[in-house]
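Complex shown without one protein chain; remaining protein chains in place.
Take a look at chain A:
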Amino acid sequence: MRILVGVKRVVDYAVKVRVRADKKSVVTENVQHSMNPFDEIALEEAVKLKEAKHAKEVVAISIGPAKSQEVLRTALAKGADKAIHIEIDAKSAEQVEPLHVARTIAKIAKDEKFDAVFVGKQAIDDDANQTGQLVAGFLDWPQAMFASKIEHENGYLKVTREIDGGLDTVKVKLPAVVSADLRLNEPRYATLPNIMKAKKKPLEKKTPKDLGIDFTPQTEILEVCFLYLYMHLLPSFFFLPSG
């Protein structure tokens, strides 16, 4: 089994986001970024399947500006064999939707004959929870979303899923798409020797144009409004007119 793992570079989960002056998005400049926590879990599961000899190769893919290569290097340090970077400029990157990411992942999974696509269940920035399902839809592959346990048996994956009232189990035929929930595993840390080794692993660069994929946005952001959660706590003199 060859597994393609989607990884996204997002604002670190511990950062309190601020809205940009143009009110169209949040401030991302000079803010700590890291790999989306759910993608770390998806990657860890793929690497574990490889270590248990269920998978032959694990390839990480990320779509975004040049800095996305940081998360791909992290993925390589954590055990991916190869990385694919679909590069787009920073401005267009802000308008990328799960639809475009899914089109890209589906194209590569099909062209390069992957047996499974693993993704996180949602990115903690757009909170969309869509990419895995969209990939499965484009490829007409079965989907097992919100996985908390994955077992590989000849040609199938048996997946326990976290659903509203508890758990359910589905059996999906490979090739299939799986999205990882938080309790699937505990991701490992990349060790320094592995970080050094990762620098020598292959990182392939492509553009949406190379793949012939349309990145035209279908959703226009009119305004982003920040919820001042803690505002009512500010001392009231803060709001009094001076003098």
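Assume a residue touches a chain if its C-beta (ideal position, glycine included) is under 8 Å from a C-beta of that chain, and two chains touch if they have at least 3 such contacts; residues count from 1.
Here is the rule we go by: contacts and distances are computed from a predicted model.
J.: So which of "Electron transfer flavoprotein subunit alpha", "tRNA methyltransferase 10 homolog C", "Trafficking protein particle complex subunit" or "Extracellular globin" is the UniProt name of the chain that got left out?
T.: "Electron transfer flavoprotein subunit alpha"
J.: Consider the whole complex, including the chain that is not shown, and state which of A:63, A:145 or A:198 touches that chain.
T.: A:145
J.: In the complete assembly, which of A:5, A:86 or A:134 touches the absent chain?
T.: With A:5, A:86 or A:134 as choices, the missing chain is touched by A:134.
J.: Considering the entire assembly, which residues of chain A contact the chain that has been omitted?
T.: Where chain A meets the chain not shown: residues 11, 13, 16-17, 19, 26, 38, 97-99, 102, 121-122, 124-138, 141-146, 148, 158, 161-173, 176, 181-183, 217-227, 229-230, 233.
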